[in-house]
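With one protein chain removed, the remaining protein chains of the complex are shown where they sit.
Labels run A and B following the written order; every chain starts at residue 1.
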Amino acid sequence: MGILLWLAFTTPTRAEWTVNMAPGATDVSHAVFDLHMTIFWICAVIGVLVFGVMFWSMLVHRRSTGQEAAHFHESTTVEILWTAVPFIILVLMAIPATKTLIDIYDPSESELDVQITGYQWKWHYKYLGQDVEFFSNLATPREQIDNRAPKGEHYLLEVDEPLVVPVGTKVRFLITAADVIHSWWVPSLAVKKDAIPGFVNEAWTRIDKPGIYRGQCTELCGKDHGFMPVVVEAKSKEDFTAWLAERKQAAAAERELTSKEWSMEELMARGEKAYNTTCAACHQPDGTGLPPMFPALKGSPIATGPVQGHIDIVVNGKPGTAMAAFGKQLSEVDLAAIITYERNAFGNKVGDMVTPKDILAFKQAQE
Amino acid sequence: MSAVIDHGHAGHDHHGPAKGLMRWVLTTNHKDIGTMYLWFSFAMFLLGGSMAMVIRAELFQPGLQIVQPEFFNQMTTMHGLIMVFGAVMPAFVGLANWMIPLMIGAPDMALPRMNNFSFWLLPAAFTLLVSTLFMEGGGPNFGWTFYAPLSTTYAPESVTFFIFAIHLMGISSIMGAINVIATILNLRAPGMTLMKMPLFAWTWLITAFLLIAVMPVLAGCVTMMLMDVHFGTSFFNAAGGGDPVLFQHVFWFFGHPEVYIMILPAFGAISSIIPAFSRKPLFGYTSMVYATASIAFLSFIVWAHHMFTVGIPITGELFFMYATMLIAVPTGVKVFNWVTTMWRGSLTFEAPMLFAVAFVILFTIGGFSGLMLAIAPADFQYHDTYFVVAHFHYVLVPGAIFGIFASAYYWLPKWTGHMYDETLARLHFWMSFIGMNLAFFPMHFLGLAGMPRRIPDYNLQFADFNMVSSIGAFTFGVTQLLFLFIVIKCIRGGKPAPAKPWDGADGLEWTVPSPAPYHTFSTPPEVK
Partner (left out) sequence: MSELPLRRLVGRLLAVVVVMFCFGVFVLPPFYDAMCQAFGINGKTAGAYQGEQRPDESRLVRVQFLATNAAGMVWEFRPVADELLVRPGEPRDMLFVAHNPSDRPMTAQAIPSVAPAKAAAYFHKTECFCFTQQVLQPGERIEMPVRFIVDRDLPKDVKHLTLAYTLFDITARKPPVAQATP
């Protein structure tokens, strides 16, 4: 008990006693919230009536108060009544529910289309027709999860690259998955849709005011199901246009970085960061992996063997295993940095360095 | 129901139980088999419960402390599978074995040798299932609903053993169900018409029909998985022209009736217990039977309400929403009938009645959250959050589990010949009641605030309620050891129980002595 109390007082700060759904940031989320409250109050009133009768009985009709039991055991009128009345209440509930559902299925034209693809365990966003796409990974550092550092306010609900959308615009989401079923949920938008490999689901939102809205994957998708948050940043239309232009430029700059001369230190630094974002979930931050599903890199034949084999497995993955092909998911710079890092960290001391140009050459040789 | 009984149990050809271990291995006696089912289910309840303790310990605080996510997923999966297939279902089969022959005046179950076999399949199935935890790659980690492709293409190697274990459990349940149907339809005492049977027999008859209708569908479902995993078919694999969503349809076609399989027998037991302690006949017997039958029928046409977010056309969403809401009508009828049975009764609150009253109140709360979940647009916010976890634990813990506790205390004097310790039993009730509400009520808040289910770690805003919930869960968990103690104490001694220890109780089971002799009703009683 002492331990319990001690833990209770050392709980991290900023905990909240939220007891209800939030009304959210869109017309749909408000409608859903109102519906939720309507149904809740109907249930509450019925509950008070039924439990009221029951508690009355429990207090008054006790044998200890000298109560003699009555002998009635049926009444067709009453039984018909309490079949019919709930039915009418249900019809009254169904009316607003149907109306809200029809609003949610509104097929009208959207102004921006985003393809959302679920991966184990991250989201990929692609702005259709805009040539902008990126992965969105959990940004919470491993130290916080392992309790070696204090947890931040947005612990497990923060990503490196949020999905950015303009306000006051109908944004259509085309939701799918690359491996298992995921589910994309942002409570404030009242959008939750399963991401199913091979099939496309559709959802939409129109956010009223700028802000950051957070959610999570809501379909069990394997080991790191709890570690793939969704963050949506709603910007004003002007800011969004500027952001989109900036993203396009950044993509060009990334291509330029590929031709830069990299030093070992630079690659190791970038590699460590990229490794922890992309690889550490399975192969672990210290490279020991989680055998047998996720083999160790520390002292592994691939990470300490010929460099071509190492590049090949990272770029092309290994069919039939959990090792994905990262060739298209990561930039040449990140691929080079990760491979360099893996060959020279966790006690691996191969000493060689893989540059972005090597990766480009490897990819071109495959063409 | 009035009954005049011929105490024909002292049959000349029969003798008592064999001695030693072989008595239990080879027994075909419905009481022995019922006892074994009940002990087995209690063992599974403790095993599944200890897994829940691991889950709640990990969720006690944010951050990863005790287990890693992959093991956490195995715990949630096994907790669900063991509680559903190992604890709740066998407990009801155990109660059916013990009580149905006694209630309808039958000498034994209709198919006693099959009865033995269907029990002994269970330890085999669960040994197989639990052994997967020690296999390379770990046990099932894809949730008790085992959605493809996580449970096929992406499953650990042990999935084959999991499938085989499910098959064994399915065969056991099907044989148990056939036995119950055959017993009720063929072995009723003269004069015991269907509409004179206690509701427990009625709800079990309907449950048994649900079982033989849907357990084969589950078997089909895991067979298709097996084919996909090992034989290159593509039922659930999009790459080969199949569809992972088909899995969910097939699974929930089984899964929704399954949740009624876990609650209908409790409805029946509660319908005996509340009248007994109200000293007043059950209100609306006929409408209870019809309500149970309509719930069973509706359970076949509502399965897609588990899949509202999967991308169903609006007509489908509306159909499944309306059908699901309709279930509230017969369920409401049952609750109103119980409340009216208590009305103007002469109530006492012994342990069975405490559990029964808590059953009615808390199950109704679970029913309300079920109604909220039925509203498709609102379900988009609730789906796969802790709100759902709260909902189904409210219908399963105070529903199924409290129903089983109520039954156990109600019939323990009949089984053991001794009265249980009422003081300890009431303590067991209050600790369970407080622990259970503390564990599961905050989950409603967590879900509404946005916490998804099946996650090993969470944002700080969920920390306080999770801690409360864990404390409640530990309380509930520890309390169940008290139940074990009470039962053992009751078996070993205590005030001798008369044939009918509850003055308001009614039914043939109270016409035989306590403890019930090894053979009862060898000569059928006459029911008028």
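Methods note: a residue touches a chain if its C-beta (ideal position, glycine included) is under 8 Å from a C-beta of that chain, and two chains touch if they have at least 3 such contacts.
Quantities reported herein were computed from a predicted structural model and do not represent experimental measurements.
Checked against the hidden chain, the listed residues B:Ile312, B:Ala408, B:Ala425 or B:Val512 yield one contact partner: B:Ile312.
When the missing chain is restored to the complex, the residue among A:Gln67, A:Ser110 or A:Asn276 that touches it is A:Ser110. Between the chain not shown and the residues B:Ala96, B:Val159, B:Ala238 or B:Ile486, the one that touches is B:Ala238.
Of the residues in subunit A, those that touch the hidden partner chain are 107-110, 113, 115, 117, 119-120, 128-129, 174, 176, 178-179, 196-202, 315-317, 319-320, 324-325, 327-328, 363, 366-367. On the side of subunit B, the interface with the absent chain consists of residues 110-111, 174, 177-178, 181-182, 185-186, 194, 212-221, 223-224, 231-235, 238-243, 245-246, 249-250, 253-254, 311-316, using the contact rule stated above.
Keep this in mind: only the chains that are shown with their structure count from here on.
A straight line joining the Cα centres of subunit A and subunit B is 33 Å long.
On subunit A, the positions that touch subunit B within their shared complex are 4, 7-8, 11-22, 31-32, 35-36, 39-40, 43, 46-47, 50-51, 53-54, 57-58, 61-64, 67-75, 78-79, 82-83, 86-87, 90, 93-94, 97-98, 100-102, 104-105, 120, 144-147, 151, 153-157, 179-181, 183, 185, 187, 190-194, 196-199, 201-202, 215-227, 290, 292-293, 322.
Across the complex, subunit B meets subunit A through its residues 60-65, 68-70, 73, 136-137, 141-143, 147, 149-150, 153-154, 156, 238-239, 243-245, 278-287, 309-311, 314, 317-318, 321-322, 325-326, 328-329, 332-333, 335-336, 339-349, 357, 360-361, 364-365, 368, 371-372, 375-378, 380-381, 383-385, 444-445, 448-450, 452-465, 467, 471, 504.
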